[in-house]
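The complex appears here minus one protein chain, its other protein chains still in place.
When the chains are written out, they are named A and B in that same order, and each has its own residue count from 1.
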Amino acid sequence: MVGEILMTQDIHVDDFLTIFISSTLVLIFGGFYVGIYTAVKVNLLKKWTMPFGYIFWVLTAYCLYLMGSLMHVNDFTAKALVVAAIGLLLLPHAVYYMQDRVHEENEH
Amino acid sequence: MANSHLKYESKKLATWYFTFAAIIFGAQLLFGLVAAIQYVMPSFMFEVVDFSVARMIHINALVVWMVFAMFGSVYWLLPDETGIETVGVGIGKLLFWAFAAAIVVVVLVYLFIQVGPADETTIWFIHEGREYIEAPRWADFAIVVVALGFVANLYMTGIKGNRSGIVTVLMADMIAFSGLYLTGMFYTDNISMDQFWWWWVIHLWVEATWEVFVGALAAYGLITMIGAHRKVVEMWLWIEVAMLFGSGILGMGHHYFWIGTPEYWWEIGALFSALEPLPLVAMFIHVLYDWGKMQGQEDAKGLEQSVITNKPAFTWFILNAFGNFLGAGIWGFFHTLPQVNLYTHGTQFTSAHGHLAFFGAYATILIGMMYLGVQGKNGIKIMRHTKSSIWATSMIFGGVLGMTMALTIAGYADFIISRAQWGATWEGYFAGQSGVWYLQGMNWRLIMGVVTFIGFLFLVKDLLSTGRAAHHER
Partner (left out) sequence: MAKKSVWSDNRFWQRSAGWVTGVASVLLMWLTFDTIPQITLGTDADLENGVTKRVPGPTVINYKITYEMDKKRHHEVPVIGGANAEGKSSFQEKEKFFGRDDWSEEEARALLRLGKLGSQAKNCMNCHTLLGNGAYYAPDLTKAWLDPAWGPNGPMQAMTGKNTKEEAMAEFLQFPSQYPTHARMMPNLGITAEEAKGLVAFLKHMSSIDTNGFPRNFGKIEGAVHGK
């Protein structure tokens, strides 16, 4: 990774706004995904809303892709972004799994 | 004050810390307003209290009030967690006065002496001229002594009493927090080296040790305010520690993009910065999850009442989880990758992020701790909102959010002209400062700053008077 090119070219001035908006949406959509998942699991939302959670994750991933490509990220950063996207996908599952285990152990 | 319900001296000491913190918080906002006025009206107090002086006090007061409130929070929760009086609380009181006196002297020197000659005496006795840690060298040593005393008290109490998970985390965290201060206590001619170690203090404080501290406070808050299960909460705390330190320590890389350090920091910074929002998301869901779970159990019993024993404090804790995600997460993430940071670094974007992150991640939860202090001191079982507490919460939160929005818009106008189009020169800088959107942004920042300050006045009024209100359950 040392000696590799990171700044391949200037970012086009008109692209900056798209970059900021998409990177903001990354976390907002990501938040919706996590929020819907959690809400369904604690029975605040009906089960059928779950697919919408995953749709938000897909949107998150798309925004990450958009942001990364407009920024002209190099391979390494692109991989880092993929890791972050997958991390976000797994996060609420892991959280719920562990919460559930602990609650079960403590309440029965 | 006379008929205090506090059984522990440690908690009394905590209330002193909270009181002094609130006073310094006021000073922070006041000098922030001076600086905000100067953006709109540059002649305001020119060569009397210049921007550099106002801003130095603004950000130093910020750090100091938070450190005071953090020390106070530890003294507050120690008896609850360990079940014993804090060991060495007498020394703690002595150190409180030493600390407070040192801070007052430092601020008066900032305000009335302002600058010194270009030699070491200035660094020793006036200020060090390094953002956030400007305190002169003599005060550095005073701070080290105070911090050592504080950490010693924490350790002795943790070892003697019941050492809960929260106390263990705090013990590990506070020693790192204090130790890191040492890396900012030297002088070098080499500005790259200077900033390299300077970030060890600033970054490893606000993006690592302070965040973990907040995690510990949130855990304590969930147990005391909604009766969450200690085991669940403490397990979460450990996971958060792993996530926060796992991403935060190497997230340092995003400060090493442009200060002369090698290029490999780009990759390290990009990778760990991209991971940094994840623990913040996790903390947010954890708080909501536990709240939902506890309320659900209460509802299942058919009792139509809230599980929250301190409404204003809990509101601030929720705002903390939300604000941390918003300020540190979203506002941090969108300019953290080196490709974009190359253009946005050191513009009003940074300022927008700084305002919302410090407020969302730290100010909120520490204000919440102050409310816990008021509750305990007045022997209130269930504390409810008052009109003032609602005004305070909404005006402060709305004000800071408004300032952040205004600074973000100003920042966009600023960087696109001065950086992307003009290449960061002197002329480019002032071209950026003259854009219509920029100027409007700065006006709105000032207006929102005033809103925040009025909110602060409500907060002070409420903290002083809510203890006597009749509608709390005692």
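Assume a residue touches a chain if its C-beta (ideal position, glycine included) is under 8 Å from a C-beta of that chain, and two chains touch if they have at least 3 such contacts.
Since the structure is predicted, the reported quantities are computational estimates derived from the model, not experimental observations.
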Which residue of B:9, B:85 or B:263 touches the chain not shown here: B:263
Identified contact with the non-displayed chain, of B:24, B:37, B:56 or B:170: B:56
Hidden partner chain, residues of subunit B it touches: 35, 38-39, 42-43, 46-47, 50-53, 55-56, 114-120, 122-123, 126-131, 134, 165, 168, 187-196, 198, 231, 234-235, 238-239, 241-242, 245-246, 249-250, 252, 255-266, 268, 342-343, 345-348, 350-351, 414, 419-430, 433
Hidden partner interface residues of subunit A, rising order: 5-13, 97-98, 101-102, 104-105, 108
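Rule of thumb we're sticking to: only the chains that are shown with their structure count from here on.
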Rounded Å distance between subunit A and subunit B, as computed from the means of their C-alpha atoms: 26
Subunit B - residues contacting subunit A, complex: 229, 231-232, 235, 239, 263-264, 266-267, 270-271, 274-275, 277-278, 281-282, 284-286, 288-289, 292-293, 296, 325, 329-330, 333-335, 337-340, 342-343, 412, 415-416, 420-421
Of all residues in subunit A, those that touch subunit B in their complex: 1-2, 6-7, 11, 13, 16-17, 19-20, 23-24, 26-28, 30-31, 34-35, 38, 42-44, 71-73, 76-77, 80-81, 83-84, 87-88, 91-92, 95, 98-99, 102-103, 105-106
